[in-house]
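Right, one structure below, let's go through it.
One protein chain omitted, others in place.
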Amino acid sequence: MVPYEYYVALSGLLMVLGLIGVAIRRNIIALLISTELMLNAVNIAFVAFDMKLGDVGGQVFVFFILTIAAAEASVGLGLIMAIYRLRKDVDTETLTELKH
Amino acid sequence: MTVEFVNATFPIITVSILIPLIAAGVVFFTDEKHAKPISIITSIIVFILSTFMLFTYDYSTYAIQFYEKYSWIPFLGVSYEVGVDALSLTMVWLTAISFVAAFVWSTNIQKRIKEYFIAFLILEAACIGVFVSWDMVWFYIFWEAMLIPMFLIIGVWGYAERIYAATKFFIYTFFGSLFLLIGVVGMYIYQFVEKGILSTSYFDLVNLGLPFRLEIIFFLLLALGFAIKVPMWPFHTWLPAAHVQAPTAGSVILAAVLLKMGTYGFVRFSLPWFPEASKYFVPVMFALGVIAIIYTAMMAIAQTHIKRLIAYSSVSHMGFVTLGTFALNMEGMNGAIITMISHGFTSAALFLAAGFIYERVHSYEIKDLGGLARFMPVFATLFMISAMASAGLPGLSGFVGEFLALLGTFKASVITAVLAGLSLVVGAGYTLWLYHKAMFKESELPNEKIEKWEKLKDMNTAELLSFLPLVIMMFVIGIYPAWWIRLIETTSAAILSKFIGG
Amino acid sequence: MELTGTAFWVFSSLAVLSAFGVVFFRNIVYAVLSLISTLIMVSGLFFTMGAELIGALQILIYAVAIVVFYVLVISTVPEFKGKAFQTKYMVISIPVGMLIFVELAIVSLFGAWKSNTGVFTPDVVKEVGNVKAVATMLFTKYLFPFEVASLILLVAMIGSIVIGRKEHVIDEEAEG
Amino acid sequence: MEYLWIIPFSPLIAFIVIGLFGYKFLREPLSGIIAVVAVAISAVASVIGFIQVAATGGYYNLKLFTWMPLGDYQISVSILWDPLSALMTCVVTVISTFIFIFATGYMKNEPSYPRFFAYLSLFVFMMLMLTLSDNLVQLFFGWEGVGLASYLLIGFYHHKSSAADAAFESFITNRVGDWLFLTGTILAFVTFGTLDYLEIFNKLPEASYWVITAIALLLFGGAVGKSAQLGLHIWLPNAMEGPTPVSALIHAATMVAAGVYMVARLMPIFAASDIALDVVLFIGTASAFIAATMGLVQNDIKRVIAYSTMSQLGYMFAAEGLGLFREGMFHLASHAVFKALLFLAAGSVLIGIHHILNIQKMGQLRKYMPITAITFLIGALALAGIPPFAGFFSKDPIIEGAFEISKAVWFFLWLGAGLTAFYIFRLYFLVFEDGDRLDPHVKKHVHESPPSMIIPLIVLASGAVVLGFFKEFFGNFLKPSLDPAHMPFLREETKVLVEEGLSRAHHVHMAEDALHFLIHSLTSPIGILALITAVLGIFTAWVIYQLQKISAKEIARTFKPLYLLFYNRWYFDFVYYAVFVFGYYKFSRILWYIGDKVIIDGVVDGSAKTSLVAGDGLRLLQSGNIGAYITQMAVGILIFLGIFLLFV
Partner (left out) sequence: MSVLQELVAGLGAPDFSVVVPEIIILLTAFTIFAIELFTKARFLISVITVFGLLLAGIVIPFTPEGETFYGLYQVDTFSLTFKFFLVMTSFFVVIIMRPYLEAKNTYYGEYYYLLLFSLLGMMMMVSSPNLITFYVGIELASISMYILAGMYRKDYLSKEGAFKYLIMGGTGTALISYGIALIYGRTGSFDFSTIATSITSGNLDVGAVGGLAILLIGLALKASSVPFHFWTPDAYQGATTPITAFMAVAAKIATFAVILKIMVEAFPFAYPVWTLGWALLAAASMIFGNFVALRQDNVKRMLAYSSIAHSGYILAALASPTDFAFTALIFYSLVYIFMGLGGFIFLSAMERQYGWSNHINDFKGLAKRSPVMALFMLVYMFSMLGIPPTVGFFGKLGVFIALIGSNIWWLAVVLVVMSIISAGYYLRIVIYMYMHEPTSKARFNFSLGEAFALAFMATFILILGIYPTLFWDISGYLTAVLLQNIGK
């Protein structure tokens, strides 16, 4: 059996990848995808800890994270649609009217 | 330091603070044309109240009189605690009389009358509050609250660069007072940790018995706050800017009352709270005081703007107060207090004079002036008296304080006193130079100016009335200072009790 | 035992690989596909750990429902032109991210994690089954947050409608 | 003797009344009359007091009220009436009375007539506060007060730049002295714990020699300023910008005499320190000589007399430095009379020729104003020290006394006396005799002055003639105040100390009686030499300016460097102006710019600007780009997580 710590470390890696994704992508849809990646990473950690503890709280929490990920995705996609309609573009570079 | 309290049978101090506030409210809700009479009457009532206190004050022993105390924020150990000793009382009285002069003078204000008087009324309440509060939180509240109306007064009714001046005034003094706050809070915490007392009362903090290291730290923190307010060299640059831009009545209050708060702070807090640190810093304070006197006298004579000149002269005079305070003997302390009062009258009168000149001639630049003495003899006389009082002519108020302060300083440090005495020369230099350039030398004026100025009106009743109380007080103090000395003597002794015993 | 071990390495390396794909594929469609891949691999990981319910939900909700959403949007928005990455931030964020990963790895590997404090020991789980255990808890003890979660979904739904719907005013303006 | 309070307060009341109502109600004649009456009352009262004190020889100390408590000691406003102050008060009030009367004529039709008399009254009040004081603070009050009054009076024609400048200069210069004086006062208080003269005198033996010396020198510093002695003398000639009665008042009886009076008043302090006496002697002698040289070449009628004042004050100080305090005071009194006479006569001249000051443009005025000319001549003779005029009896004892104490001092004083005779008669000849250089337009209007001006002249001239014969009376009269052996208020220890200090004057033996003195000086070589010198001076002036045998211009050309030195007043004014006026002002300007504007305000405003720049810099972080946001956040996470993990 692989130690659960490895799962947690994996979740950390995915988390960081998601963070990097948000930082470097220019397509705002990709940004949203990257946040999904981050939330998923958390799921791994939760399940790993849950299993290690012999509890079900972690799995329940994963359920909420799934819900929230879905909710954020839907709101985010709605915003992306709106932004696209207004600016005909989904580039982060154009998404910089609010600054300084 | 043990203190006795004489409770007030009638909350006269609270009433004195509240009356201007209520009047401000009334002015806010009434018609513009009532603003002036209401304000003047209010200031006169406050003046009467403070005069009543002045004459019923028992100066035979040291006790806080007209004392009131109510619990206010028990959580922090804060109470509403007011009362007066002679120092507070003279300052309150000075405030009251200055405001009478300022209000009477302000009858010629035309711009935003209501706001103007509201600002001044609130300012009056805050100024009185500073001098009567014995609770540090209330003291600080009044200390800071005063910034707001003054900021507006300078900024709204001032001259061309008023915004710069107002902002500088506000931020600079705010800067200082926050350090003051750090110091006070530090002491408060120390008191709580060491003694378990949760109190912001002056009388608790005064008996703290700080270790020397902490005394030094707290002294410096408080001193920074006070020094900026005084202002002591090199924290003085806000003052000329503020004075130059402030409206006349604002300058009057700024010079007569606000500057006193800094020196009041030194006398009231620094000395009794930090006796060891005060002794330790005497050389520094003496040096700063002498620099203030000589250096700013030189600054003053370098000015071309009347009000800036007078502003620098204020800094110079405050140097005497610093010296007197840190001489740590009775003469010096009495001298410091008398100088504070006297400077209140002289500088107020000088600023009124500057304002008067501006009213008539529409210029503050010395080079635009000259020969006014012939066109306005009454004004010239009063101006001369004020200038002479400021220059420390015996028989007028300025000399009494300077003499005592010098005497006290001399006892502490001969060389300091000798250098400070130079102010007799340089002080007279800039004061008379101003008078000389503004009032004399008509022959250097172009003819068209003379023709125009022939028609200048001398003082009108309001101007005369605002001038007169100040000038009268210069004589009263100058000719019979014994009364004032007796009034403040017990207080000075109490303040210095940690230095001279008893 | 060996099987789960092998499965972990397989799933995890694939998950990481496809996560890299999500981040670094220039084409957004490939990125979404990589996301699906990642999600499936993660659900595989869940299965290896024995969390069957979550594993299934992961595939159902995520891999199907959400990704469909994305695909819909991507198909609405025309192909993204221009650079895919902000190179100047890459220079900073990738090393920084890796350092964060080092920190997280330290945390993961050296944390004094607790084990077997819950009542659901492997024996119990074997007895009742993961699905039943999770579901029972979800609908009893954690009913309240569950209801709130539904509320969140409702809100999100309303939100996406309100924000995402076509606005007549704008269309009129665009036409006019 | 309670009535004495009326002496100072009568002029004060006049000042207040005229000041408040002068312009509105009193106007021209009435203001002057009130002032004259007030000062006359003072004069009468002081003469009565003088007679009383002359009869008893005692002293009388009247405390009016406590001005200020100073610990155990109380500074009071008070009157000390002893022979010295009585003499001085009498001189002040009597001379002032005549000057006031003269002024009512002189100031006729002047628009600021009430103001003038108000100031004059104030001046006299301040001077009386000074003379009557029994402590240093009240003395200082009067001291500064006369400074103020002189400032106002010198600047009376303040619309004239030169007058205003002169007033300013006079006040500031005086203030330099006052600074020293005040320091001395404070040192005295710190040393003795009191400021009353009598108590100080009695505590003198307890203080160390050097402290006493310091006190004496500091106080003398004040006298140097007030009495325009060398170093702080520059204001005096310029003070001639005031109306002539003012010049008379300042120079004859009031302000400048205050220094001499003060030194005499505090004689025990000075006598207790021979260094102090030496300094007084040195400054006095130097002033006497240098002022005389300056007076030689001036062309302004009033300035010549002004330099003579400075010179004569030098003689008085020299006398005091020599220990001849009574002689010094007597010279003060006689000088007051003839100097007032000279000034008033000059004023009469000015009225006659419409304020032309340059003596090179006058001449032969004796024809038009004979009384003025004669009285002026009497004054000049008195000044030159020709017997039997008052100057002779008061000045010659000083010169002769100096001979017996210090030959060097004697030499300069003697030389100065010769120069004095020369320049005053140069003045006389140029103004009243000599050729006719008057402007024809002016000449038409020249006339003798009205009686209100002539009568004081005559009275003062008679005074100048007869006063010298009272030499013995004054000498004896002053003994209770200035002769330690006779001073009733001194302790024995102090007496010993003072006697010792005055011992330098012990081998001066001069006849007290005026006639004996006259005979003595006409027989002794020193006396004859002095007299001959004076006569020689007059003769030279006569030769040069009346007979015009020798051209003045020729002499000037021959001794050009010396002439320029004298004419430019030994360059004091130039140096002072360069250093203390121009230098100080420019230095202040520069300091203001560098110190206040650049450095201090630079720091203050600079910190504000730095904040703004920091704000500008930091806001760039908020670039609007999500990638940037997340990158920065990641850095934040890295750092925070790192810090936290280090914590473990």
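We just call them A, B, C and D in the order they show up, numbering each chain from 1.
Everything below uses one rule, namely that a residue touches a chain if its C-beta (ideal position, glycine included) is under 8 Å from a C-beta of that chain, and two chains touch if they have at least 3 such contacts.
Small disclaimer: the values here were computed from a predicted structure and weren't measured.
Judged over the whole assembly, touch between the missing chain and the shown ones holds for A, B, C, D.
From the options B:6, B:44 or B:182, the residue with contact to the chain not on display is B:182. Only one of B:155, B:247, B:370 or B:408 touches the chain withheld from this view, namely B:155. Although one chain is not displayed, subunit A still touches it through residues 8, 11, 15, 18-19, 22, 28, 31-32, 35, 38-39, 41-42, 45-46, 48-50, 52-53, 55, 57-58, 60-61, 64-65, 68, 71-72, 75-76, 78-80, 82-83, 86-87, 95, 97-100. Within the entire complex, the positions of subunit C that touch the omitted partner chain are 103-104, 106-107, 110-114, 117-120, 124, 127-128, 132-133, 136-137, 140-145, 148-149, 151-152, 155-156, 158-159, 162-163, 167, 169-170.
Seen from subunit B, the chain kept out of the figure touches residues 72-76, 112, 115, 137, 140-142, 144-145, 147-148, 151-152, 155-156, 162-163, 166-167, 170-171, 174-175, 178-179, 181-182, 185-186, 188-189, 192-193.
To be clear about the criterion, only the chains that are shown with their structure count from here on.
The distance from the centre of subunit B to the centre of subunit C, each centre being the mean of the chain's C-alpha atoms, comes to 70 Å. Computed from the mean C-alpha positions, the centre of subunit C lies at a distance of 102 Å from the centre of subunit D.
Centroid to centroid, with C-alpha atoms defining each point, subunit A and subunit B lie 64 Å apart. For subunit A, the set of residues that touch two or more other chains comprises 19-20, 23-26, 92-93. The set of subunit D residues touching two or more other chains comprises 625, 627, 630-631, 634, 637.
The residues of subunit A lying in touch with subunit D in their complex are 19-20, 22-26, 28, 31, 92-93, 95-100. For subunit D in complex with subunit C, the touching residues are 625, 627-628, 630-631, 634-635, 637-638, 641-642, 645. The touching residues of subunit B, when paired with subunit D in their complex, are 168, 171-172, 234, 236-238, 295, 298-299, 301-303, 330-331, 371, 373-374, 377, 381, 384, 388, 393-395, 399-400, 403-404, 406-407, 410-411, 414, 417-418, 421-422, 424-425, 428-429, 432-433, 436, 439-444, 479-482, 485-486, 489.
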